[in-house]
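Read through the structure below, which is laid out as structure tokens, and then see the notes.
Only one protein chain is missing from this complex, and each of the others stays in its spot.
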Amino acid sequence: MKIAIAGNPNSGKTTLFNAITGKTEFVGNWPGVTVDKKEADIKKKYRLLDESIRIVDLPGAYSISPFTGEEVITRDYVTDEKPDVIINIVDGANLSRSLFFTTQLLELNIPMVIALNKKDIIERRKDEIDMKAFERVLKCPVIETVATSNVGLKELIQQAIKVKENHKQDKIEVSGDSDIDRQKVVDQLVSQIFIKKSDSSQIRISDRVDRIVAHKWLGIPIFFLIMWAVFSFSINGLGGFLSGYLNDTFFGELVPNFLNTTFEAWNLHPLLQALVVDGVIGGVGAVLGFLPLIMVLFFCLALLEDSGYMSRIAVVMDRFFKKIGLSGKSIIPMIVGSGCAIPGVMATRTIEDINERRMTTILTPFVPCGAKLPIITLFTAVFFSEYTWVGPSMYVIAIAMIIVGGLLLKKIFVWEGNTGFILELPDYKVPSLRHATIQMFDKAKSFIKKATTIILVCNTLVWFAQTYSFGFQTVEDQSLSILAGIGGIIAPLLIPIGLVGWQMAAATITGFIAKENVVGTLAVILLASDELLYAVDGPLQSLFTPVTAFAFLVFNLFTPPCFAAIGAMNAELGSKKWLAKALGFQLGIGYMLALLITQIGTLIYTGSPAQGFVPAIIITVFVTGLVVYLIKTADKKRVT
Amino acid sequence: MLANIIVGFILLVVIGVASYKSYQDMKNNKCSCGSSCSDKSKCHKKDIVKFK
Partner (left out) sequence: MSDFFLFLGQFFVIILTKCYEYDNLYQEVMIIIIRKVVRMPLNKAKLGQTFQVEKVEGKDKIKKFLFSLGCFEGEQITVISKLAGNYIVNIKDSRYAIDEKMAKSILLY
């Protein structure tokens, strides 16, 4: 049996879904969090008999006529896939608006149960609802729920099952087919069941807070301050501290020393020893050490996202985003993307205009994602430990390039973006610590799983590829190994941007599988334990100067993201042609920026040109010419 | 010698399981990103309807 959960955005569908299935799908306090339908089996304790029940969580919709991409998904599901039962979550905070959608759902003639959610808000506002009248007038059972505290869920499911069996839906009359008629019916229904004591047009505390937080001039600094606080606490504060311990001491000394001494006592074959200690532990350890940092970051992000502040950020940023042809809504995918680019890219579905959506999809990966943090942390520790501004500067550069990139995209591609900006501002709420903790542990599980699967495999392969040559002989000189051979193919291309050697090429390649691999690969190649890797005078110094290290950080930031994220981009962009354009654009920005930093930086820093100076000039000229050409062609198309 | 075999075997099992899991994830198109998507949901929605 399939039960679908449908209702207004931000009404509590996913919270309900999580509560009755035990899943931990992403929840946030702004409209447009769920952009995809999710399915799962109901928890044992909610089942009636032994029959397995499947619950489907749908994106929020204000009506069955879709406006945004996720509303299309909901519409398609209820009309085409015909679930057995629909649970319509009615947002107690906005009864009248919710019922508009409810009446449309009732007409589908699918057995339905209404969950009157956010009962706690109704009570707080001292409004009253006549439940008996509610059920009588809509001709369908209504259960009061508070999804965030699991109230009313068991009755809800029981009713849902009952409704399927006794299905003889009386349709409520909606005379005439127009929306206005429907609205009249809804107004009538509401007057029969709702006794409103509160006046929603009065100024609330939320409004007073908004006046400061979304202020014309204060809004941006406040936003930067909050984001700085989140990342600072995660990277420099608690998260960084714990990660530092894990990286330096645990994976840096304790584990390798223990294993080495034990293996030597057992007379283990040196190659096997190297594989385990340098390959597996070195690579995976380098990544796993970041677990605390990631956990703290996601905990803070979850709190932020639950508070309701996200919509306000969109309001504040709307002014600036309009200058590059986007609306404030585009900031939300970018903030989500600071955790992981994949849900960030998927969040662009809430943007109605397809061109704005494409542009946001291309620009979202510019924000440093959680996987890139290990790279930033590592290089800052080795090369920039006195300059604490380097880490946060990555985010500033990202924002700057989003603006520059946005302007460039606007110039190069011909499109008419121009939708208005309208976004619901949910009430602020105290973010749930419980929810943030659940999210944090969920991410931790995923991170550990990722580290022990794909990253482990990659590091093992890397270890083999750098220990053996193409003839499957072990090599003392790494530059004769398989890895050097593969890396050597694209290494020349990386010279103008300051990355010298097959090692960097190899790290970049593995980086496409997962960005964390860059750190793991470097650890394996340099045969470095974590302690050595992070040392200021460690082996990394042999591959970089401070200038090229900075260039490398920037390069990593803007080149196309990991394959999984590229896959998400492909899904959102919709066509291979656009995907190619997007990847080309991202690669171009990353490459050119790193090139400029290396060449100009080295000139300033050391007074002499860097390697590959001449090719760099040629490339720059060529790229500039290409960009100018593209802009000119686009301009011509615009005029005609 | 015995140590070699034991360690080698354990290693093989670990790497084997890891490879198998990675392969499965890739096949099911599940997110192996581990950072924000839960590994229960699919990351790439192949059938997004393009609407005007």
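For reference, chains read A and B in written order, and residue numbers begin at 1 within each chain.
Criterion: a contact is a pair of C-beta atoms (placed from the backbone, for glycine too) under 8 Å apart; a residue touches a chain by one contact, two chains touch by 3 or more.
What you are looking at is a predicted structure, and each value in this text was computed from that prediction instead of being measured.
In the entire assembly, the chain absent from the figure touches the shown chains A. Note on the undisplayed chain: of the listed residues A:Gln158, A:Gln183, A:Asn260 or A:Thr620, the one touching it is A:Gln183. Of A:Lys23, A:Arg75 or A:Arg97, it is A:Arg97 that touches the chain left out of the display.
Which of A:Ser200, A:Gln473 or A:Thr624 touches the hidden chain is settled by the complete complex: it is A:Ser200.
From the options A:Leu288, A:Leu303, A:Val382 or A:Leu423, the residue with contact to the chain not on display is A:Leu423. If you put the hidden chain back, the residue from A:Asn18, A:Gln159, A:Ser307 or A:Ser327 that touches it is A:Ser327. Although one chain is hidden here, its contacts on chain A can still be listed: residues 62-63, 65, 67, 93-97, 100-101, 179-180, 183, 200-201, 203, 206-207, 210-211, 214-216, 219, 311, 314-316, 318-319, 322, 327-328, 352, 419-427.
Here is the rule we use: only the chains that are shown with their structure count from here on.
Rounded to whole angstrom, the centroid-to-centroid distance between chain A and chain B, based on C-alpha atoms, equals 19 Å. Touching chain A in their complex are the following residues of chain B: 3-4, 7-8, 11, 14-15, 18-19, 21-22, 25, 29, 31-46, 48-51.
Those residues of chain A that touch chain B in the complex are listed here as 23-26, 36, 38, 40, 66, 69, 72-73, 76, 263, 266-269, 272, 275-276, 280, 294, 298, 336, 339-340, 342-343, 346, 349, 354, 369-371, 442-443, 445-454, 456-457, 460, 514, 562, 564-565, 567-568, 570-572, 574.
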